[in-house]
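Complex shown without one protein chain; remaining protein chains in place.
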């Protein structure tokens, strides 16, 4: 049913946890299936210096979260944000069973929210620094 | 399906053939199944001195004919005529499969006709001797 | 090979069953319908197996119909009873039935039958008084399973069957999980029909049984050479049937010992798992299958747990074996009042003959560790 790569991520998930005082926080939940994924990231010099993830849900969801942390670790924010559905799928060994593809959506969405959160904070900070209020 | 006793009679039928100039001749056929049994008997001193049988039909029919010849051989006409369905069934090892019981009917009927034929001839002969015509 | 704790999904065939099957596959040459001695040997082997099966159930051999599996037997009962009932178009059924019964009844419902779906209590058990009230003069048949395949609760089938007999309503029971694991007697439970499946009692796959009480009328649902009194057409699976006969003979001889052993392991697992916080037993605490443990694990989805345990060499089930491919909450658990999340967190552990105390102890430890790991992962608990 699931590829060995996926099982490996499920059984030995990487970067589990929640960073304290993260630079970005993103969470996504799928209403229909009840699954939830959360990313916390620390960014330094425009690259992902640390990442923590938590997941509740189906096996692909848990595994995809773990795979994603490995894919973004040390990458520039831009490249992290550009990681595609296909990249993630590949990291899990290929095609997911029918009806499980939304696990990828969930994980991508949660990551994008974490990165967005970071950008928003940056923007806010910049505002504060520049004293600018639109 | 069939008992070994029946198979034995089928495979090595006894008293096959037709006596030449028999004292009694009897044949019976079953319209529905097309089976036919024929007995020829030679009677001496009121006992069955010789018997021949022929049969066309199902296995129980062939076997029952053979079994019957063994049962009557050497018996008095009275006892031969009294052989029952149950005697014949027993000689074939017991119960026949559903729908095959008429093989016994057929064989009993053919034998009874042969004995009747003998009686009729006897009666006729007696008539001729006594010159009696009713 | 790892430790197999999924006997409710399928049981590995007993070596004695394999031996009997193999003997037939190698030595018997002939279609049971053939009149030569190979055919007769095949026919006799089937009839011997029929006697073994009958003996296990307290039935007569001519009341046993061999089918191609449990589902086929259930379908034959449901459709056969419905079609034999003529104008009567009302059905009484439990919502906790296996899909083999539930979906067959639903098909009739879609075709115009009226179905009274009974309520069950929190243990998944049907109330006999409610059952009695549901019966009507136009009830074609009623059906409640002997024991549930998910939560393991045993139904008061003898009582339900007795009610049906009083009311003159045909009663079918799906005893797929019960036969070979509990005493099942059609003398004590006056059911009309009863289904079970070879591969659930250490017998072969691909062969099942429908018990049909003498005098009960079933309309045929398959057509062909007239085998099994015209109720299951097609050349008989002689080897499978013989294997099933042996499985039934063994079950009869070893049932008590089997139950004692399974209960011991089951109770050990139940007490070990329910000691973990947030783990709760589903199904009836006492009136349950001797081999069944069914728990919900707060904060953990079953799929991941099953796979993590699998990676450690323990095979257990999630939800019902038959629909475990889908991400849908089991209707059985919902009918018992569980929420969606509790349903998705349900794991079924079902022990068997060959399991040992040592194995289940190792399992409890592994389970505890796996749950801890997955909970650590969960964003729901440590917000």
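Should a chain be cited, it is by its letter among A, B and C, assigned in written order, with residues numbered from 1 in that chain.
We take it that a contact is a pair of C-beta atoms (placed from the backbone, for glycine too) under 8 Å apart; a residue touches a chain by one contact, two chains touch by 3 or more.
Please read these numbers as outputs of a predicted model, since none were measured by experiment.
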The omitted chain touches A, B, C
Considering the complete complex, identify which of B:54, B:89 or B:113 is in touch with the unshown chain. B:54
Among C:197, C:330 or C:345, which residue is in contact with the omitted chain in the full complex? C:197
Which parts of chain A face the unshown chain closely enough to count as touching? 1
Touching the missing chain, which residues of chain B? 1-2, 7, 10-11, 13, 16-18, 27, 33-38, 54-59, 62, 97, 99-100
On chain C, what residues meet the omitted chain? 1-2, 4, 6, 9-10, 12-13, 18, 21-22, 25-27, 29-31, 33-39, 67-72, 74-75, 98-100, 103-104, 106-107, 197, 199, 204-208, 222-227, 233-240, 303, 306-307, 309-310, 315-318, 320-325
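The rule we apply is simple: only the chains that are shown with their structure count from here on.
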If each chain is a dot and touching chains are joined, what shape do you get: line, ring, star, complete or other? line
Taking the mean of the CA coordinates per chain, how far is chain A from chain B in Å? 96
Centroid distance [mean C-alpha coordinates] between chain C and chain B, Å: 58
Which positions in chain B touch two or more other chains at once? none
